[in-house]
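Only one protein chain is missing from this complex, and each of the others stays in its spot.
The chains carry the letters A and B, assigned in the order they are written, with residues numbered from 1 in each.
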Amino acid sequence: MKNRFAISPPLAALILAVVLFLLSGLLPNGYGSDMEVARAQAINILRLSVFLGIIAAGQTLVIISGSEGIDLSSGSVVTLTAILTYVTVNGEDEKVLLALFISLGVGALVGLLNGAGITFLKISPFVMTLGMSGVVTGAIIIANHGNVSGKIAPIMTRLIARPLSPSIPIPNALIIWLIFGFLMWLLLERTAFGKNLFAIGVNRVTAKLSGVNVTGMNLAAYSLAGALAGFGGFLVVGNTGVVMIQLGQPFLFPSIAAVAVGGTLLSGGKGSYWGSMAGAIVLTLITSLLTTMQMPESVRRMVLGDTLLLMISFYGRQKALRQ
Amino acid sequence: MKRLSWDLMMTRYPAFFALIFLVLAVVINFILQPNMLSQETLNNNLRVFLPIVLLTVGQAIVILGGGIDISVGATVSIVNTILATRVGLDGSPEKMWQFMAISLLAGALAGAINGFFIAYLRLQPIITTYATSFLYGGFALYILPNPGGGIPASVAEIYRSWTPLGIPLAFYVMGTILLLWWYLYSTRFGRFLYAVGGKAQAAYETAVPVTWVQFSTYVISGLMAALSGIAITMLSGSGNAEIGAAMTLTSVTAVVIGGTALSGGIGGVAGPLMGALTLGIIQNIISFAKIDTWWETLVKALIIVAALATPGFINLFRRRRG
Partner (left out) sequence: MAQSLSAYNITKRYGGVLALADGNLDVRAGEVVALIGANGSGKSTMSKVINGVVVLDGGRLLLDGGPVHFSSPQAAKNLGIATVFQELSLIPQMTVAENIWLTREPMQALGLVNRKAIQTRTEELLALFEGTFKTDLHPDTLVASLPADEKQIIEILKAVSSDPWLILLDEATASLDSRQVQRLFELVAKWKEQGKAVVFVSHRMEEIFRIADKYSVLRNGRTVGEGDIKDINENKLVKLMIDKDSVFAFARTASKSDDGKSYCLEIKDLKTEVLRGVSFNVREGELVGIGGLQGQGQRDLLLSLFGDVRFSGEVKLFGNGSRLKHPRDAMERGVALVPGDRAKEGLLYIRSILENLMLPSWKKYGLPLKISKAKNDSTQVGASLNLKMAGLQEPVSSLSGGNAQKVVIGKWLMRQPKLLLLDDPTKGVDVGTKAEFYALLNQLCDEGKTILFYSSDEEELIGLCDRVLVLHDGMIRTELSGKNLTKENLIAASLGIEGGAE
């Protein structure tokens, strides 16, 4: 399907974000013409987008890998790793690195199980990751039933929730995200792994016949996605300082919508993380707009569902039966 | 030719394996609960299983046609919330019938929306119905933000204890559904369904009305989800916007263990129906096995993953040998 737009999807998403932000200013609770408030709100939106954006990174990878790739377990992995971090750190700065490794490791393990089921047992990614999500949730309930006690470390709050310095009001989280985004770009566009990922997303037969280890790539993609979700969990708990059973679930659907808004083809083989970043900003704006308008949860869900539908109607049309 | 005999079995008689699973489950349940086959217990069980059975039948038809419907659980929730709020505990039976009819329309509409996006706009089924599941789920929550409401006790009583000829009502419903399916299977539409699910492009070139067939499978699925919503409302007697959420995955799992391939064009409806019964019985087994409440969620999830993995394991084993 030839792109009907002259502008690239990530740019289109960014423009959409700006438009939405300007609209938000016009609302009764909005910033109106107060530039100071506008700037503060903009920075806050960006800061909030970071977490969705990082959780959408793993999603971006598996969607690019094709064959209807998707990761519905990332929501529960976020919750699980958040809890594990919370418990492991228990307020001590020295334990933070350990907690990070545990988060990445556990996430990667879940991802590997997903990848194994999808690759070796030929279970469709949607069904496999959905099933896995239930398993992880079951594990969370078991881990949680004693009412977990724990605490995040001060260094985490300093590095994640605070700005760079009092005089530079850029949130650290945003800086982390930018560095992360650059690393993702490197991974996707400047490594053999990235090129191979796109290749298997387009055509697995061609990829294999060109020497790509399709099985390995598939396992790696899902494992990496799991690890990135784990990283997301680590950051989320570092930001909020609290854990709940439904901590990660609200990120799941928006993460998929963010990838779609950013122009990554849901059929695989084409896309970018910049797009997902822009998409995360758009989705965070939508959610925050709805909150400002004091819309209930039900409306939020309906709007999110509609957003995804709209995006796939634009970007996701498959070939017609008759040409 | 010998090589293909396993494929032949799986393709022509997939319900065979579903039957084996069902018998196995029944045996294990019987061991744990010797009065399982008594009329009262049977009645209870079938009542509880009926909602998921109805949902599975609709799901099976969509999957046979080459698609999948992730929004069925949300449609169940919509119907439940409509009935619980509009009829209410003090509503009249006439109002109940009225809103049951409206629920069926709602289900058909939900299905038609899915069908429009998938069959006419040619969007991918999984992601589309995932999106509509949020849309519909949000709508259910909008109708009933907090669990509550209900249906008249007299109506719930019908569902609970009506046993014409000593056999529970639910059984008649399942029987009717099977008969209807058998009829559908023997018509041209049945042929079209398998053709579209098998290889849509080839079906198109053979002038099968592919778009219309795909669209109608989603409408059927929506209708079955509405019926399932009615059944579960009669079962629980009250309203809850999240009631259908977990049912979607269960319906897909039931189809898989029923031998109907997720790729489409292979299998039938009898197998998934047995699969749904099997999953229900496994639920019973878990309750009787006295597992710690904390562990229940994990165990159920593991069983679902195991069930989903079974066809994969079987194929893996075959490939290694062959």
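We take it that a contact is a pair of C-beta atoms (placed from the backbone, for glycine too) under 8 Å apart; a residue touches a chain by one contact, two chains touch by 3 or more.
Computed from a predicted structure; not experimentally measured.
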Open item on the list: Could you tell me which displayed chains border the chain that was left out of the figure?
Closed with: A, B
Open item on the list: With the missing chain put back, one of B:39, B:161 or B:187 would touch it. Which one?
Closed with: B:187
Task: Contacts of chain A with the absent chain, listed as residue ranges - done: 2, 186, 189-192, 195-196, 198-199, 202-203, 205-213, 269-270, 322-323
Open item on the list: Touching residues of chain B against the unshown chain: what are they?
Closed with: 1, 4, 7-8, 11-12, 183, 186-188, 190-192, 194-195, 197-199, 202-208, 265-266
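To be clear about the criterion, only the chains that are shown with their structure count from here on.
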Task: Inter-chain centre distance, chain A versus chain B - centres from mean C-alpha coordinates, in Å - done: 31
- [ ] Can you check the complex and tell me which residues of chain A touch chain B?
- [x] 68, 70, 117, 120-124, 126-128, 130-132, 134-135, 137-139, 141-142, 145, 253, 256, 260, 266-267, 296-306, 308-309, 312-313, 316-322
Task: Complex interface listing, chain B residues touching chain A - done: 68, 70, 117, 121-124, 126-128, 130-142, 145, 200-201, 204, 210-211, 241, 249, 252-253, 256, 262, 294-302, 304-305, 308-309, 312-313, 315-316
